[in-house]
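Have a look at the structure below before the remarks.
All protein chains but one are shown in place.
Lettered A, B and C in written order, each chain numbered from 1.
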Amino acid sequence: MRLKTRVAVTAAAVVGTAIGLVAPALAVGGDPYFKTDTQSAVATIGGAGSTFAAPLQQSAITAYLARNGNATINAYQAVGSGAGEADVIKAATTGINWGGTDVPMTAADIAKNCSSGCPTVASFVQVPIGLGGEGITYNVRGLKTGLKLNGTILAEIYNGKITTWNNKAIKKLNPTFKLPGSKIIPVFRSDSSGTSYIFTDFLATSTRSTVGHGPWPYAATKSEISTYAGTPAYGVGAAHNAGVASAVANTANSIGYVEYSYILLNKKLAGSVATILNASGKYLAPSIKGIATDAAAKPHVSATSFSIVFEKGAAAYPIAGYTWAVVWKQQNATDTNTANNSVASTTGILLVKYLDWLAHTGTTGDLGGQHFAAEDGYVALPANIQSLATATLLQVVNAGNHKLL
Amino acid sequence: MSTGPITESAPGVAPEGRAPGRVKRPRARSDGAYWGILYGTTLIFVVVCATFLVTLVTSSFSAWGHSGLGLITGTTWNPDKQLYGALPLIIGTLVTSAIALVLAVPLGVLVAVALVHLVPRRLRTPMSSFVELLAAVPSVVFGGVGFLVLAPYFQQHFYPWLQSTTHSFGPFSGTFSTTSILLAGIVLFVMVLPTIVAFSRDAIAIVPEEQIEGAMSLGATRWQTLWKVVLPSARTGITGAVTLAAARALGETIAVAMVIGNYFKVPHSLLQGGTTLASALATQWDGATTLTISALGALAVILIAITAGVNYAGRSLLRRANQGATL
Amino acid sequence: MDSAITVPTPSGAMTTGDVEDPRLGAIAMRLKDVSVSFHGRMAVRDVSFEVPDKRVTALIGPSGSGKTTLLRALNRLHDVTRGAKVEGEILLGNTNLYSREIHPTLTRMRVGMVFQRPNPFPTMSIFDNVVSGLRFNGVRKRAVLNEAAESALIAAALWDRVKDRLKMHASSLSGGEQQRLCIARALAVEPEVLLMDEPTSALDPVSTQRIEELLSELKARVSIVIVTHNMQQAARISDLCVFLLMGDDGAGEQIEVAPTQKLFTDPTDRRTLDYIQGRFG
Partner (left out) sequence: MSVTTGIGELPADPILERRALIQSIARGSLARRAVVSRLMLGVCGLAFLAASTVLVWIVYLLVAKGFHWISINFFTQDPLTPTVFQQNLLGGIRNAIRGSIVIDGIALVIAIPVGIVAGHLLAVSENVFANAVRSTAEVMTGLPSILFGIFVYEFMIIRFHSHFSGFLGGLALTMIMVPVIMKASEISFRAVPASIREAGLSLGLSKGVVATRIVTPAAAPGLLTAVLLATSRAVGETAPLIWVIGNNYVATWSPYKQQTAIPIAIYNGILNGASPLQQAYAWGSALFLVAVVLCMNLGSRLLAAFLRRERH
């Protein structure tokens, strides 16, 4: 009897201690973070993804919060386009409301991030929110800005066929530059990146049929253009645009590709930016005007036809692209704590309102997000694209199929 | 009044006291609770450790199913193409750790000798602490110093010097950049040094004075005594120290991720980038797909097997060394 | 070859106290006012006696009387102890062991030592243990090593036991055998004086007896100074006895030096008598 009591007490203690310690741990499964008062206008949203878009997003969020005191928008997490897509697909666990990507998401991208009960591309809308370019920057002692390069040379550098700075091909284009004999160290993105996609897209488009396949993913066929650059013949891998920028700044004799605003942000890089041969045979440094000209040459883009690299035009800078926000079409899908689906999701409303604001220039006295583009090195979206953004966001609904915008 | 042995083991079998019933009953219950809490809490720890292992192993199933043994033998790591060959990572792990140990073992043992046989006894602990404090510096700081200070310096001065003195001999051949396997090895070397010093110092200090006097009285110089008698006697303990250091080097993550260059191919030169199992777990996670996360789980399982095995071996050696000393 | 240093120069008959004792023969080592202090605290004060050649000299006295401290001064083992200071003169032949021109390493090889507990080097084989002293001192020739090892092991009465297993680890031997191995190890460098610090205190009676028997054979080869707390042992094995006693300030003092038989049968000092009759200590 006494023994029984003791055993019972022991068992109770074991179980009690176990429950006491494990219960709070399990309780986290239910999501206090997303518990939002659906009746109130207060809401919190957050986005993650494309580092190409990061400086624009960060400026825009600051500006938006200044005009909307009720809203909370978490700082944009610059984790790369691939991560942005993954984060929004897994929105329920990541808490990410929109994913930033420079390459609109495809069914294959969803399959990579989902094993069962997966959404389709149609479960999402993809909103153009920014337009930018990429600069080619290098860190070579004595080599100032304006080195002339073309797609072929860049492709061969990344494929390990051109290995020194004084290679004949580079010399031929730059007879006035004093080129050193040191080895070229290409810096590439080691993460899944829209910036890599746009760069390889440019290489593939501009060098079509002039150079063969190499170990790095650029090729004569567009199908091999990739967000994941893989490993070139030689070079330094770095994560994110900022990582590439700091790797180039840190590594002598290196060359790298970064979104234009990262060049403007880093004095070391701004001093040595290449001019790139465009489709009309002109060598141009990246500039807001050059990017705008390039985009203007292909006025109609969509989530399935978005490439604007190497467009014709004497003033067109050839490495440019749109950047997009991926959003669940059915907003309560991410709003897990909304008990009543017929009630409009405040989170969803804030999300579409912010993105719509972001995609527009606005008017004097009511400035939109695109107004801040130029100061960060981006081009304000063309008017037709701004309309496309609104049209796309109008597709976003709550569980009761009510439009949120 | 019975005291009962304090080290009795099983709950609920405490010997009966002879105290009056009024006292005995609450005491028995209270002892039950005592053991209950002790075993209950410890059991939680055990359960969590078991869950840890099971979770990581099961998380890796789909990757093993997808790639099979190719996970270990494959040479291409490209998550975008769902190719998960971890051989470059495994090689990188072994090579960086080897570099670290080759540098740290002699230096660490010499430092340990100095601490035991050159430093006055009273100063031994504070001076040891000085070296051991290195182990307290967070790895992200080692990584930062390696990335921001050493890497550019290496590219500008060290690698060119190395190539010119070795005539670009095999492991030092090829184009080099800032971050590299060698740099990672050197950063690891500094990081594992305190481990080697601390445990070797204990192993050396435990060598009986009689051994030392025995050698001295035969006409051995101080160094001969150390080299021929003390170090061989401390051999097991030093091996244990080196093994523990190896476990640390094999598993170091952040510092390596920051300085190794994250280059996912089988390395041909120490001056080129590479990657390790642990550092890949930190760098490949951003935006990883479901399958990639499973593949990272598989890397984690490989890493557990390696580091737990090496660590266990090191602890066993140290235990044996300490037992040998008390015999 | 420099035989003048290798062999103690005789200086006529030796004196013990004030009685001349021709039986003791030549002198191996001479102590003059030897004091040992640790961090300024005197441990042994003003000891003076002469160690006869090819004889066994026993240092006896109660614990704390500084026997071991004194013994360790004889081969400069205190040099490695921080704060230890040895004063006075210790002459080996004509050389003062503590003079500047003689290196302590060389001193220690000429004056061997066997310790309280057997301390064979655990990582070395039996053979390597025996020749370790030779190797420390730069002897490389295999023939010399083999010959010295055999000679030393025979002298230590261990040869027959171990000749077939010289490659085995020293730890495979019993305690008594290990101590004889240590004696062989000390003998292998052919010291002129062998110091023994209670060499049987860690051993069983049988092993003790064997070591005692060994000593009487060994003294044909080397002069022996032995510390023992066991008076019967001193009486059995030694030729000369030095009796030390702790003074008022805790430092050991030399009370009496006499041929063993005389010291045990007819001590000069009353304190010696008290001690050998077991009144204290």
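Side notes on the structure shown:
Quick note on the criterion: a residue touches a chain if its C-beta (ideal position, glycine included) is under 8 Å from a C-beta of that chain, and two chains touch if they have at least 3 such contacts.
In this text the structure is predicted, and so the values were computed from the model without any measurement.
The chain not displayed here makes contact, within the full complex, with A, B, C. In the full complex, subunit A touches the hidden chain at residues 21, 25-26, 28-29, 31-34, 46, 54-55, 58-59, 62, 74-75, 77-78, 92-95, 238-243, 245-246, 249, 261-262, 264-268, 375-377. Considering the complete assembly, subunit B touches the hidden chain via residues 1, 3-4, 6-7, 9-10, 14, 19, 23, 26-27, 30-31, 33-35, 37-39, 41-42, 44-46, 48-49, 51-52, 55-56, 59, 107-108, 110-111, 113-115, 117-119, 125, 127, 129-131, 133-134, 136-145, 147-149, 190, 193, 197, 219, 221-224, 226-227, 244, 247-248, 250-254, 258, 278, 281-282, 285, 293, 296-297, 300, 303-304, 307-308, 310-312, 314-315.
With the whole complex as reference, residues 1-3, 5-10, 25-26, 53-54, 103, 105-106, 109-110, 134, 136-139, 144, 147-148, 151, 189-190, 192, 221 of subunit C touch the missing chain.
We adopt the following convention: only the chains that are shown with their structure count from here on.
Taken as a graph of touching chains, this assembly is arranged as a line, each chain contacting the next along an open chain of partners. In this assembly, the C-alpha centroid of subunit B lies 48 Å from the C-alpha centroid of subunit C.
Computed centre separation for the pair subunit A/subunit B is 37 angstrom, with centres defined by C-alpha atoms. Note: centroid distance subunit A to subunit C, computed from Cα atoms, is 85 Å.
Residues 75, 77, 80, 82, 105-106, 108-109, 112-113, 115, 117, 119-124, 132-133, 135-137, 182, 185-186, 189, 195 of subunit C are the ones touching subunit B in the complex. Those residues of subunit A that touch subunit B in the complex are listed here as 2-3, 5-7, 9-18, 21-22, 79-87, 112-115, 163, 183, 185, 190-192, 226-228, 230-231, 234-239, 247, 250-252, 254. By the touch criterion stated above, subunit B contacts subunit C in their complex at residues 120-121, 208, 210-222, 224, 228-229, 232-233, 235, 324.
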